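Pasting a structure here, questions to come.
Left out: one protein chain. Kept in place: all the others.
By written order: A, B and C. Residues from 1 in each chain.
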Amino acid sequence: MNRELFAAGERLVSPAYVRQGCEARRSHEHLMRLLLEKGKCPEDGWDESTLELFLHELAVMDSNNFLGNCGVGEREGRVASALVARRHYRFIHGIGRSGDISAVQPKAAGSSLLNKITNSLVLDIIKLAGVHTVTSCFVVPMATGMSLTLCFLTLRHRRPKAKYIIWPRIDQKSCFKSMITAGFEPVVIENILEGDELRTDLKAVEAKVQELGPDHVLCVHSTTSCFAPRVPDRLEELAVICANYGIPHIVNNAYGVQSSKCMHLIQQGARVGRIDAFVQSLDKNFMVPVGGAIIAGFNDSFIQEISKMYPGRASASPSLDVLITLLSLGSNGYKKLLKERKEMFSYLSNQLKKLSEAYNERLLHTPHNPISLAMTLRTLDKHCSRAVTQLGSMLFTRQVSGARVVPLGSMQTVSGYTFRGFMSHTNNYPCAYLNAASAIGMKTQDVDLFIKRLDKCLKTVKKEQNKESDISGVDNNDKTEDVDIEEMALKLDNVCLDTCQDSS
Amino acid sequence: MNRELFAAGERLVSPAYVRQGCEARRSHEHLMRLLLEKGKCPEDGWDESTLELFLHELAVMDSNNFLGNCGVGEREGRVASALVARRHYRFIHGIGRSGDISAVQPKAAGSSLLNKITNSLVLDIIKLAGVHTVTSCFVVPMATGMSLTLCFLTLRHRRPKAKYIIWPRIDQKSCFKSMITAGFEPVVIENILEGDELRTDLKAVEAKVQELGPDHVLCVHSTTSCFAPRVPDRLEELAVICANYGIPHIVNNAYGVQSSKCMHLIQQGARVGRIDAFVQSLDKNFMVPVGGAIIAGFNDSFIQEISKMYPGRASASPSLDVLITLLSLGSNGYKKLLKERKEMFSYLSNQLKKLSEAYNERLLHTPHNPISLAMTLRTLDKHCSRAVTQLGSMLFTRQVSGARVVPLGSMQTVSGYTFRGFMSHTNNYPCAYLNAASAIGMKTQDVDLFIKRLDKCLKTVKKEQNKESDISGVDNNDKTEDVDIEEMALKLDNVCLDTCQDSS
Amino acid sequence: MNRELFAAGERLVSPAYVRQGCEARRSHEHLMRLLLEKGKCPEDGWDESTLELFLHELAVMDSNNFLGNCGVGEREGRVASALVARRHYRFIHGIGRSGDISAVQPKAAGSSLLNKITNSLVLDIIKLAGVHTVTSCFVVPMATGMSLTLCFLTLRHRRPKAKYIIWPRIDQKSCFKSMITAGFEPVVIENILEGDELRTDLKAVEAKVQELGPDHVLCVHSTTSCFAPRVPDRLEELAVICANYGIPHIVNNAYGVQSSKCMHLIQQGARVGRIDAFVQSLDKNFMVPVGGAIIAGFNDSFIQEISKMYPGRASASPSLDVLITLLSLGSNGYKKLLKERKEMFSYLSNQLKKLSEAYNERLLHTPHNPISLAMTLRTLDKHCSRAVTQLGSMLFTRQVSGARVVPLGSMQTVSGYTFRGFMSHTNNYPCAYLNAASAIGMKTQDVDLFIKRLDKCLKTVKKEQNKESDISGVDNNDKTEDVDIEEMALKLDNVCLDTCQDSS
Partner (left out) sequence: MNRELFAAGERLVSPAYVRQGCEARRSHEHLMRLLLEKGKCPEDGWDESTLELFLHELAVMDSNNFLGNCGVGEREGRVASALVARRHYRFIHGIGRSGDISAVQPKAAGSSLLNKITNSLVLDIIKLAGVHTVTSCFVVPMATGMSLTLCFLTLRHRRPKAKYIIWPRIDQKSCFKSMITAGFEPVVIENILEGDELRTDLKAVEAKVQELGPDHVLCVHSTTSCFAPRVPDRLEELAVICANYGIPHIVNNAYGVQSSKCMHLIQQGARVGRIDAFVQSLDKNFMVPVGGAIIAGFNDSFIQEISKMYPGRASASPSLDVLITLLSLGSNGYKKLLKERKEMFSYLSNQLKKLSEAYNERLLHTPHNPISLAMTLRTLDKHCSRAVTQLGSMLFTRQVSGARVVPLGSMQTVSGYTFRGFMSHTNNYPCAYLNAASAIGMKTQDVDLFIKRLDKCLKTVKKEQNKESDISGVDNNDKTEDVDIEEMALKLDNVCLDTCQDSS
């Protein structure tokens, strides 16, 4: 409300009250101004009232919301459904221009501001999360895999001779396909088993670079966040190799923002060697819907080059989600989530250790993996490998989501490449196992329910295997609580065997 | 509500009323069932009540909305902000799986259904709009340009030797960049001037194919919807050339779904020759926010191949928007929009003709372009080419969006390629001109305001050019109405000269 | 957004675009300022964007939305549920103060403004609808009946000796109870049959005044809108009697704002005689949810006295609903609705006439009733009075709502008073009949469906009555369309006989 409006209001209602209301509005505006000026995530989260006012203020700056606008182009931000307009807060023009996803749109000053501010906030958070020297980033409305593809496509123009991407193996399809889609040939570097952990084979990487010739290598494509017993790649050493041979280095940091360890690896890699870009998922790190990623790096012009590679406009939806989320949380709120995740990791780790020992299994020792854990399923697998699969299916029907059983020796062909021991990141891992992860937003209740249901499933499977079994689980007393889920699950068990292996 | 619920309700409220309520619910369910069974757009649009009930029903099938779910994975559909959850109707898991954007997700049966149904509805509408023999399509949460890139990347695997894309020139950046981003070399085929129209040079295309060798050509990349005086490419003939030489054919049908002529061209091309895929924007054809496209074709397996090329999950947001929109409109509603657009095209054409003649200009004769019109700016340009640019700037500040002035001889370099006469689709168009288009959703009011404001701007520019000018516009009587916009615009005119050329 | 905010924005995005956005915001503000300054309903409705911005602006002026507020009172506008806060646009403090429902609240300048503006808009609309000389009104969050009670309670303090309210009979319970609840004794004046119409017996009214003595009469309580064959009271003559005897006159104008005839009667009554207050429903006249009324009059101080009678604060919800509705419609939108209602009345009248004649019945001739119509059910009633009731029940189960069958001779006791011929406004109306009304918002489709379903029901009832019946309805060709409803209804028919008489 501007002065004239307040003056009009004062004729209807006591001036003292109206002026106080007017001053109160200034507190909201003060927060908005700070945001626009500093471009940093506010420490304390905004309340919904400020947030919606801000979005409203931005939206009225877009031409589709001009009261006097007349549109005679082919794209005027017209919306057929009021439901759709509302759910997008009337931001219709998306972000970017034909030339550049980070560019400003003449028809949409508000959406352009939204885009700039979001990228600025996200940069602030990446610093806060541990990569202090990051200089540039942008949100792109594509998942991690397609964003990696965009990075590779950008590098193609810089390295016309390159055909290969060197890739320490990680058994996750979209990661692999991101290279295929970009038209390159992945050179798979098998991992080394160190204790229980699967780690980067640095010598093999360097040997491969020499063998292929640095100019024929588009880049090294490494990974931080991954399922145990694989652990984050040795980023520092890889970064040094890349620097030495003049090879770009792209890091898949899919859900690594939530872990200070992953972020530290990137920071260190960039300090001692070469990291050209690191890519992270929005949904997995910021608790927003699937569909966006952040491409970040240490060199403005390279990051801009990538943003200019995206041909055409793009959805503002992921940017809007992360903007709302970060403004609601504030940096303090986000830090709190990071802290809780770490605590939950310890808790899950302890509980899983206890349970596994009760069943003569063990928690794999994977201290370098800060997010994912693995528990062996040796005794299950010994009798019959189908039992491992069955366990996965049972967990699914009991509404345990995200747990992942990895049987031995499964074989899979992805885009023409055959992987032995698929899902386990290596050809022959010593045993079958089950994964569980502590991701941002997890609650104690998730852990407790998981442990209880896993216990029940293990018991059932074992009983079937061995009628004279006398093993007993850890926490069988309170059978009552979870009865509904169990009952329902029994009905479904038969139809679900095929769906037990939910790789991400 | 199920039977038990209704029974409980009957104890509180008269059974007769509750049963009637129960029956009433069945009418909503009946519509949903028809949709799921037939997969077609309902003839009459649904009301919001049915629509929201349907979305709610789907959403509770996703694991993040299970009351008893416990998540121990790295991606569990957790949402930090209630505002964000609500605006996505609690669909958090996106669409697709790592391997395939059209695949079903175990964690998200509801989102998977949403995805399937949306693709099915969209296919139905494409048929209805004129491409009757289309067999397969999918919505992808990327704009048209990136979607074209994805098509090209898919073709690469089929045609390993190919380096070139043959492209009848159209001056639109994202269209050109889609080829560059995919890593191919565009081979620009200049258009031929026929009367006022710029049309495909078929002989040059065929000659180029022969010169490069069919195997080295990835595909022909043609365009339907475009700014006059360029007109849609001669698709039939191009399709025949492609068939003859065994070259794939990808059509950029950006905003062509709204025009029966564009759709007819595609239908005919596919009938007599070869069209592998045609790509269209969601926002430009369905009045939804920017950010999605439809990739469609006549061969299921090729379209699936493209969908499998997208690495990783993707945002469900564009699919949700178009689903809501089509269910709200119904096929009858969409047909009505198409009909109105056609009528508005005639109206705009007539009005612009009258105005141009009043200023000794003329409407270019471009009968093959069903959407865009062009009016010459000869007299303006004669004195000073800056006047053309100034007109664009003035229209912008008067809240005329989408009008586009094209001065002579502008030169632009895009991704290393230099285009003479950029924006005019040819090196030397005979005159400067101004574009206006009749796109879906346009209203009479848009046309009237545009004509009035254009008239004023032309008058002002002319006066400045010629102090003793005696030209008068068509409709100067009611100066009053539009006074606010004019006043505001005068203030802004000075700062906006740089922003006058809003190419899409 | 204020200047500082825009300045900050200009550093991120081109100043030209930001300034244009800034100017665009001023167009929204311009509308708000006009509203605050003039207090009149805008001619053209506002779009949602302006409306929500306005509500947001008001809401931030309430102390519960102050960012720095600390509350140490017993009522601080705290809200437990975010859903609840949002649905009220964060207006939590309601309207009014302990002393007066129209008073300004120190804690809630925004809600106070909302209240003032709503009352001002509503006053404007009442004038527009025909009562040009109304001077004062306010919205009260109580239905018509309770609002009438409040008027009577206010009059009590002015007329300590009065015990009676003179009331020309209208068979509507809440109307009657409004007097009982206020603690007065209704003196029922039976209506006179003139042709088919039931009209006010003026002589009986005057005789009663003389008999009881003017000082013992609290007021005359007359009615405009009512079910045919009763017609609006003779307001002019009643107003003259009231003026002559110094008796207050309260008019129940429940759904009369939608009819220019009802409004004209009030205007004339006030001109030639005495009308102290007239009360109308919000929902029935403005298409908002049930729960509010408007108390209006020609004397500021009396209307204020009523508003001061309401002890304590009150819900702002009905005011908010009518504010949103009127701003969305604009006065032009409201006038259009009034015009359409009138047309629909003619249409309904014609269709019902045709149908009734096909069944040897007739439409009662009630030219003074501008809203409600009645069709005789003589032939039905002749055989068996249960058939009339059965018809009502059948219409109910076929989702015809609001149709009302009136059998002969029903007797009902309300608050100790026994009415013969209840529902028909008279002891012995000559025949049974069925009512239908053309109320604001009715569509052609409503009329058509009603006529079709009524036709079917009549046919069914007649067949049952007379197995050799040969009567046929008007429009039997397209039996197909309405099949679903019919099928459903057949199932329900047996359970619903008890619910056939939906008096309002």
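Assume contacts are C-beta pairs under 8 Å (C-beta built on N, C-alpha and C of every residue); 3 or more make two chains touch, one makes a residue touch a chain.
The structure presented is a predicted model; accordingly, all values stated were derived computationally and were not measured.
Visitor: Just one of C:Pro15, C:Gly39, C:Pro214 or C:Gly291 touches the chain that is missing; which is it?
Guide: C:Gly291
Visitor: Please identify which residue in C:Phe396, C:Phe419 or C:Tyr433 touches the non-displayed chain.
Guide: Counting the whole complex, the residue in contact with the absent chain is C:Phe396.
Visitor: Considering the complete complex, identify which of C:Val272, C:Met309, C:Ala358 or C:Leu408 is in touch with the unshown chain.
Guide: C:Met309
Visitor: Using the touch definition up top, pick the residue from B:Leu36, B:Ala207, B:Cys384 or B:Met411 that touches the left-out chain.
Guide: B:Leu36
Visitor: Sort through C:Leu34, C:Leu83 or C:Met411 and give me the one touching the missing partner chain.
Guide: Spelled out, the listed residue whose C-beta touches the missing chain is C:Leu83.
Visitor: By the contact definition given up top, give the residues of subunit A that touch the hidden chain.
Guide: Within subunit A, the residues that touch the unshown chain are 14-17, 19-20, 23-24, 26-27, 30, 82, 396-397, 399, 484, 488, 491-492, 495-496, 498-499.
Visitor: Which positions on subunit B touch the chain that was left off?
Guide: Listed in rising order, the touching residues are 1-2, 4-5, 8-9, 11-14, 17-18, 20-22, 24-25, 27-29, 31-33, 36-37, 39, 47-50, 52-53, 56-57, 59-63, 65-69, 82, 85-86, 90, 104-106, 109-110, 112-113, 116-117.
Visitor: Taking the full complex into account, what residues of subunit C touch the chain not shown?
Guide: 48, 51-52, 63, 66, 68-81, 83-84, 87-89, 91-95, 97-99, 106-107, 141-146, 148-150, 153, 156-157, 172-178, 180-183, 225, 254-255, 281, 283-284, 286-292, 309-318, 321, 324-325, 328-329, 337, 348, 371-372, 396, 399-404, 414, 436-442, 445-447, 449-450, 453, 482, 484-485, 499, 502-504
Keep in mind that, in the parts below, only the chains that are shown with their structure count from here on.
Visitor: Using CA atom means as chain centres, which chain is nearest the centre of all the protein shown?
Guide: B
Visitor: Centre to centre, by mean C-alpha position, how many angstrom separate subunit A and subunit C?
Guide: Those two chain centres are 55 Å apart.
Visitor: Measure off the straight-line distance from the CA centroid of subunit A to the CA centroid of subunit B, and report it in whole Å.
Guide: Taking the average C-alpha coordinate of subunit A and of subunit B, the gap between them is 30 Å.
Visitor: Just give me the whole-number Å value for how far the CA centre of subunit B lies from that of subunit C.
Guide: 46
Visitor: Mark out which residues of subunit A touch at least two other chains, giving numbers and ranges.
Guide: 48, 52, 63, 66, 68-69, 106
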